[in-house]
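For this depiction, one protein chain was excluded, whereas all remaining protein chains were kept in their positions.
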Amino acid sequence: GIKGIAAPYTVFKGKAALSVTPILPTFTKLDSGLHVVERRGVMMLKFIPAIGERKYDWEKKQLFALSPTEVGSLISLGASDSCEFFHDPSMLSSNAGQVRKSLSIKPHSTGSGYMISLTVVNNVEKSRDNLSVPFTTAEFAVVKTACSYALPHILGWDRLTDKVARGHAS
Amino acid sequence: GIKGIAAPYTVFKGKAALSVTPILPTFTKLDSGLHVVERRGVMMLKFIPAIGERKYDWEKKQLFALSPTEVGSLISLGASDSCEFFHDPSMLSSNAGQVRKSLSIKPHSTGSGYMISLTVVNNVEKSRDNLSVPFTTAEFAVVKTACSYALPHILGWDRLTDKVARGHAS
Amino acid sequence: GIKGIAAPYTVFKGKAALSVTPILPTFTKLDSGLHVVERRGVMMLKFIPAIGERKYDWEKKQLFALSPTEVGSLISLGASDSCEFFHDPSMLSSNAGQVRKSLSIKPHSTGSGYMISLTVVNNVEKSRDNLSVPFTTAEFAVVKTACSYALPHILGWDRLTDKVARGHAS
Partner (left out) sequence: GIKGIAAPYTVFKGKAALSVTPILPTFTKLDSGLHVVERRGVMMLKFIPAIGERKYDWEKKQLFALSPTEVGSLISLGASDSCEFFHDPSMLSSNAGQVRKSLSIKPHSTGSGYMISLTVVNNVEKSRDNLSVPFTTAEFAVVKTACSYALPHILGWDRLTDKVARGHAS
């Protein structure tokens, strides 16, 4: 059977690579017959450290999942704006606070393009990882355009329109 | 059978929550075989008052349905622009004027984000409800992008393209 | 069978109404199995004169079909820009020059919204019709957004993606 399709947009740079791909929401059916979002969609960022020329260590990848509102922040970013998001993968569990991830998007001082950086601080392992990938204006335009396209899909609005429309027409 | 899909974009704030979701038009088939819009599509705004910390009273929700032209107003709003819409749920009926709803979208004085407010004046019950939800720039960008996506769908133009295209190709 | 779907965006004003709707291209199949565009898609503008309060004479409607490039002109129109297009419905036939249509889009002097005017000069009937519909900023935003959505469809690019994609995946 079909297990899904992988089609990330990946930018390879000297110290790390960054791939961007939308993850759609999943739906669950209520007794009423209505489908509601079970797990909300996200835009998944994957940072992969370089371990040589054009070689990347996929085992050491670090993930950061942008919520719809964080995607809204990214796509409304002006040429000289920056933004930063903080995530705790164990939020609301007993492990809260052990790992802290922060993603920052900062414009290059030259005025063209952005530095996208992920910092992962692990208070248990006493480790601190930093992975940064410089994006050109063109590469960031791809991300903005593709994220604008993906946003209604990670909200689940494409499902809304297809299913309901078909039901109405019959 | 499928009863539809619920996938609102909801922003929860201290005094109220606001959810946004497109409602597609319905079509009716004429004797000629042509399908025409029966009930036009809208962008539905749902305001839900808070009754405690992270608790919302869904029974007291207030609705406001944006027409395509009102959606056009929202998506063309500049950073320092505001807009206001007035609806009478009983317009053209004998109850006209009993209830008056107004929706306003005003930029924060800080220059980032908007206050979205609904006022419902009920002249029969002598009541006046006001529900306001502050939106950050990122949250409003989600609404703008998702509404731009949804606009052709609430006009019914996605149906136009799919059905006609398929007919032509066969 | 399904004869198509009519879902125009129509703006009703005092002297005339203007409806906008995309017409998709038709395709023809070559011996090679390749489908090519037979009749290109257009954005159809329909002007309907008013003959009383909220009454419009659909028999006297005048059409103007925007080509993809003319749609490009419309969607790239700045707030203080204007544009004008000239069509001859009988171009390249023996009746060329008998009827001359011109469509102009001009910004209101107030700086918000546009006047959209169609002039039809018929040299045979010695007639000259002018139909003008003022569009607010919001109404024009609907047209711009919906035309941006429709442009790839009237080019036929939505067909390209669907069919080819499905073929590849099987």
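To keep things simple, chains are lettered A, B and C as they appear, and every chain counts its residues starting from 1.
Throughout what follows, a contact is a pair of C-beta atoms (placed from the backbone, for glycine too) under 8 Å apart; a residue touches a chain by one contact, two chains touch by 3 or more.
Bear in mind the structure is a predicted one, so any value in this text is a computation, not a measurement.
Among the residues C:Ser19, C:Ser73, C:Gln98 or C:Thr119, only C:Ser73 touches the chain that is left out of the figure.
Note that of C:Lys46, C:Lys101 or C:Arg159, the residue touching the chain absent from this view is C:Arg159.
Within the entire complex, the positions of chain A that touch the omitted partner chain are 1-7, 9, 11, 21-22, 24-27, 35, 136-142, 145-146, 149-150, 153, 158-159, 163.
Residues of chain C that touch the chain left out of the display are 25, 27, 32-37, 68-73, 75-76, 148, 151-152, 155-157, 159-161, 163-165, 167-169.
The rule we apply is simple: only the chains that are shown with their structure count from here on.
Separation between the centroids of chain A and chain C, computed from CA atoms only, is 39 Å.
Inter-chain centre distance (chain A to chain B, centres taken as mean C-alpha positions): 28 Å.
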